[in-house]
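Data first, discussion second: the structure below is written as structure tokens.
For this depiction, one protein chain was excluded, whereas all remaining protein chains were kept in their positions.
Just so it is clear, A, B and C label the chains in written order, and each chain counts residues from 1 on its own.
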């Protein structure tokens, strides 16, 4: 949901881009072989767009689940949440605290 | 309940008697002005009989509630529980532990 | 007299009595002498008990809890004597393999204590007055 729309918008305008810091934790960091990545997306864009861009740029990220738990600026969000330049997106393995 | 029946039995046989140690705690000890008393009752007898005998022998015990919480040999019982020679009956103010 | 003491209660010691690597959840309850807006200047509570019956009844209570939560380990200590407000009068520690059992057994124990453990308290107030607490009236605490 929202992916296609934002893609089309991005293709339509294609000017403003956002630099997003992507963070990976625990098993996801092991799977991808890194704990963070910098990704640029054309705005408007969603967390889902960031995730797809990550998979494009970091092939090991294709091992991540299709729809991982995600956080945007320290808050859990759905994948259709909008990102802005300078945001931090985190991909969270199943939470196992306590 | 049971009071009258046990009284009649006691009057009917009137031979075996039981020495009962009665213990009083907290507000009841203050009301009666003592923490224990020795009471003799004709058998068979109940905790209720012991209580009535206490009121006869220790006038201050008439200030106790009509049907206080009671324990027999360290267990809560109803007033119709049967006593035996050597038993300990305790009269317990409303429990306020914790 | 394993369940009664006149000394301040130690949570750490009680927790140590029940914890073990196979028990992943521990729940502790502390009841402390209260002096809040509902009280009127309670400086301390004097706790007394039918001590022999407290010991016997705690044994039965913990056996009942053990029947319901067989994998739980439970330790409890009730303090007697004059306890200043803010200090604990009872401490209960329950460790169990999973947290639900630990919470439930701990709650069960404190509820049963208030129902069946023969302990009484007299509030001592800053103005010198003293009152026996009757839980059927205004509860003084917890």
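Quick note on the criterion: contacts are C-beta pairs under 8 Å (C-beta built on N, C-alpha and C of every residue); 3 or more make two chains touch, one makes a residue touch a chain.
What you see is a predicted model, and the numbers here were worked out from it, not measured in a lab.
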item: Neighbouring shown chains of the undisplayed chain, as defined at the top; value: A, C
item: Missing-partner contacts on chain C, residue numbers; value: 11-12, 15, 19-38, 85-86, 88, 95, 97-99, 102-103, 106-107, 110, 141-142
item: Positions on chain A where the hidden chain makes contact; value: 23, 25-27, 30, 71, 74-76, 90, 92-98
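Quick note on the criterion: only the chains that are shown with their structure count from here on.
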item: For chain B paired with chain C, centre-to-centre distance based on mean C-alpha positions, whole Å; value: 29
item: Sites on chain C at which at least two other chains make contact; value: none
